[in-house]
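These notes concern the structure reproduced below.
A single protein chain has been removed from this complex, and every other one stays in its place.
Then we have chain A:
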Amino acid sequence: MSSWEDDDSAAAAAAAAAASTDVELLKRAWRNEKASPEILRFDSPLVSRVREQIQLLEETLDDFGESGVDDLVVSLYQMDLDRTLFLLRSYLRLRLQKIEKYMMHISKSEDLLSRLSQQEQRFAKSCTEMMEKHLEQSVLSKLPYGYDSVTRQSLSSTEDDMGIPFDLIIIPEPQLDTFVFCKTKSDVGAFQLDDIGEEVVDLVADDLYVLRYKSIKGLVESGQIDLI
């Protein structure tokens, strides 16, 4: 990552932190994760901050129980806690589902692996190993040489008699050209959607666009655009 990108994202993060609570930030991460076809970067500091707040509130609620605070107040705090817990669990579960779906694709790429938390990396690794072992034992060991790879249809031929490529990669990959719904927080200005500059769209703050994910990937990563 180049330094200006660092500055940029640091500034964006600082602005976001000033404007919203951790729960709002987590909610944004949850929505982006839900709407994006691929796995996004795990925000460890944010998740640990939310965890701390959850723990703190749990302790406070225990104290409330002993000191006889009004039931109404206790139940309101309990709702706040439950909502936060739901959000955090849903976010973590969502990421696990994505990792499970694209585990082989993710373990191939250093960049994708680096987006996972340490626990998620362990999960992806053991999941991949188990899947490979299972495929090996149940199917692949019984296939002839050249057809016994987990990642490829066949090693030798590139086309069959009909001219259909045999060399298909059979690892599920996220579809990055899916259309996604997104909203910009501030004016991005004329934004180029493709490499050659034929598709340009003027992104105005608070307007809702439906665009291909791969063309706005960079904006999602830098936090300039939110998926919904």
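Note that a contact is a pair of C-beta atoms (placed from the backbone, for glycine too) under 8 Å apart; a residue touches a chain by one contact, two chains touch by 3 or more; residues count from 1.
Here, contacts and distances are computed from a predicted model.
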* UniProt name of the unshown chain, from "DNA replication complex GINS protein PSF2", "GPI ethanolamine phosphate transferase 2", "Probable electron transfer flavoprotein subunit beta" or "Exosome complex component RRP41 homolog"? -> "DNA replication complex GINS protein PSF2"
* To do: Would you mind spotting which of A:34, A:89 or A:134 touches the chain that isn't drawn?
  => A:34
* Structure fact -> Across A:106, A:124, A:211 or A:225, the one contacting the chain not displayed is A:211
* Please pick, from A:43, A:80, A:148 or A:221, the residue that touches the omitted chain in the full complex. => A:80
* To do: List the residues of chain A that touch the chain left out of this view.
  => 21-24, 27, 31, 34-37, 50, 53-54, 57, 70, 72-73, 75-77, 79-81, 83-84, 86, 90, 94, 97-98, 100-101, 175, 177-181, 193-194, 198-199, 201, 207-212, 228
